[in-house]
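Starting off with a structure, shown below.
One chain of protein is taken out of this complex; the other chains stay put.
The chains carry the letters A and B, assigned in the order they are written, with residues numbered from 1 in each.
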Amino acid sequence: MSTTIILTIACLGVLGLLFSVVLYFVAQKFKVEEDPRIDIVESILPGANCGGCGQAGCRAFAENVVKAPSIGSFFCPVGGNPTMAEIAKALGQEVEAKEPMVAVVRCHGTIDNRAKINNFEGYSSCKVMSSLYIGDTGCKYGCLGKGDCEVVCKFDAIHIDPKRGIPEVNQDKCTACGACVKACPKSIIELRNKGLKERRVYVSCLSKDKGAVTRKACAVGCIGCGKCAKVCPFGAITVENNLAYIDFTKCKLCRKCVEECPTKAIWAVNFPIKLPKSATEPHTEPQPQTIEKESTVQQEN
Amino acid sequence: MRKLIVSPAPHIHSKENTKSLMRDVIIALSPSLLVSIYFFGFSAIKLVIVGAFTCVLVEYLIQKYLLHTKVTINDYSAALTGVLLALNLPPNSPWWLILIGSIVAIGIAKMTFGGLGQNVFNPALVGRVFLLISFPALMTDWSIPQSWFRDGIDAVSSATPLALVKEGLAAGQSLPDILAANDFSAKQMLFVKMGGSVGEVSALALILGFIYLLVRRVIKPYIPVAIVGTIFVMTLIFNLIDPAHFTGPAFNILTGGVLLGSIFMATDYATSPMTTKGMIIYGVGIGVITVLIRYFGSYPEGVSFAILIMNATVPLLNKYCKPARFGKEVHNG
Partner (left out) sequence: MKKTFKIGGVHPNDNKLTSDAIIEVFPVLDTAYISMAQHLGAPAEPIVQKGDKVRVGQVIGKPTGFISGFVHSSVSGTVTSVEPLPDLAGNPVTHVVIAVEGDEWCEEIDRTPDIKRDIPYSSEEIIEKIKNAGIVGLGGAAFPTHVKLNPPKDKKAEFLILNGSECEPYVTADDRIMKERPEEILIGAAIMMKALNVDKAFVGIEENKPQAIASMKKAAEAFPQIEIVTLKKKYPQGGEKQLIDSVTGRRVPSMGLPIDVGVVVQNVGTSLAVYEAVQKNQPLFEGVVTVTGHCVTEQRNFLLRIGTPFSKILDAVGGLPKDAAKFISGGPMMGKAVANIDASTLKGTSAFLLMTEEETRRKEEGNCIRCGKCTEACPMGLEPYLLNKLCRAGNRYDDLEKEKIFDCIECGCCLYTCPANIPLLDIIRINKAEVIKIMRNRPKK
């Protein structure tokens, strides 16, 4: 009995030793020389492998950053400035801080604002739907509400609100990786700067239709009247093809356009509920709702 | 104005659905079921009802309370597993045996893998093999219970023909003697045979079911034909080499659940290959393993094990046995 045990242990021990020696030499022979900094950079990266940086994943990002002469053209949207600063430090370089961005859904064609005129059947995907026809509402530019953006989001930051039928971005979870921007077949989602105190003003519509057509299809569409562009003191608003666009690099968050917009297509988020002038009261109506939503989200986190 | 439906093409759909396919398999099983009820009476009914009911209940409970997914017990697939399991048990199995088997079949073999279509192994067979290993005595007790319709044949044989042969050979008897002593004529086994699981009393009833499945295009004939053909060829060769030790083709095909297994178990959609080529390889594999287990293994039967072993190769077969593509490839950049 005891000899069996001893024999077993001896056999296995010798075998183990033999293999470890073999493995050692094999490892020596087939060793791949790799820049050790790649591992360091990779360990700094968030490891989401989202592809938001334009690389195939975090490992590829690390490899390319180390290879590249300058870190300047690289940016990890998930880790943001702190991560980039750390990587720069690890590589002995300097990096400029970039302004934080957030995904903004530029359509408010909710179920209430935009009537459905037909019923879509088939695989529930915006891509399938948009390749087939303009969508189940009268607006061919608006959100289809099938949630391709929700599917691709790796950070649980964008969700279709079943009551409203359009996606909503959780600005605290959003890393501005841009996956939803690419996924949206109607190009409704845009990466905009987070703004001062996370306050943002944007045109929540992409309709290039004539005013009358837009009005018929949607209650809160941009009709291209141009009033906002006239009232903007900073020249941040341009109107092209019956559609206004606010350049966030020029916008100073004065909110004059919000008051002016006849269809309430311009949205201001994260501003205090109380507005300075009583004259603007009618236009504040949709705002408390958004602010409430955004603030509850903040409390949750 | 009324809202139109807009959808991508095609705009029509065949009448077939998962439910109708499963229902067709249950219908195909009904001749065997009726024959077994005729011979085994209440015990057959009891097994089928307990099996089907338990399977459905287990699936319902798991989907509702464990997975919180949509409950899909309406598609008959769980009920089918229960019926198949019942048909694979000895006729006088106690009710709790099939209860345990059903829980294992649905709970472990099916739902663990993600439910319908996701399972790697045939649930009913996993249930059966689990019982065979856990309760060997009960699972090989083939004595016949009292029937409402027949009497006088009780306790005629207490083991399957295959088990009798195996025991006889082990005891040193020669094969022709054993066969003569037990009167295993092919004719008897084709129509009615005693000493077997609930579902394989009559080979004819099973073949009737097979024809129904073929006519309804539920299954394709390749798997059953490949299995039976392989068993036929292999046993013929062995039998010719040494008739004293190896049983012949007719005997092997008509006993030990070959027909039940090849028609109803091996053709289970989720656990069988998709392409004709894959199906033939799969069928041949089952045949070879069955014969090897029967001749050289320690179990008298081998169909269940053979199917389970080949189930494991299905993903591989699906990967390497591609259907014939239309048109050959051209490399012109």
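The rule we apply is simple: a residue touches a chain if its C-beta (ideal position, glycine included) is under 8 Å from a C-beta of that chain, and two chains touch if they have at least 3 such contacts.
Keep in mind that this is a model prediction, so the values were computed, not measured.
Peer 1: Among the chains in view, which touch the chain not shown?
Peer 2: A, B
Peer 1: Among B:G117, B:P136, B:P176 or B:P243, which one touches the chain that has been omitted from the display?
Peer 2: B:G117
Peer 1: Which of A:P46, A:G80, A:G122 or A:G211 touches the chain that is not shown?
Peer 2: A:G122
Peer 1: Which residues does subunit B use to touch the chain missing from this display?
Peer 2: 4-14, 16-18, 20-21, 72, 75, 77, 115-118, 220, 269-270, 273-275, 318, 322-330, 333
Peer 1: Mind listing the subunit A residues that contact the chain we can't see here?
Peer 2: 118, 121-123, 125, 127-128, 131-135, 140, 151-152
Operating definition for what follows: only the chains that are shown with their structure count from here on.
Peer 1: Per the centroid of Cα atoms for each chain, what is the distance between subunit A and subunit B, given in Å?
Peer 2: Chain centres of subunit A and subunit B, defined by C-alpha means, are spaced 52 Å apart.
Peer 1: With touch defined as at the start, can you tell me which subunit B residues reach subunit A in the complex?
Peer 2: The contact residues of subunit B facing subunit A are 1, 3-8.
Peer 1: Please give the residue numbers of subunit A that touch subunit B in the complex, ascending.
Peer 2: For this pair, the touching residues of subunit A are 116-123, 128, 132-133, 136.
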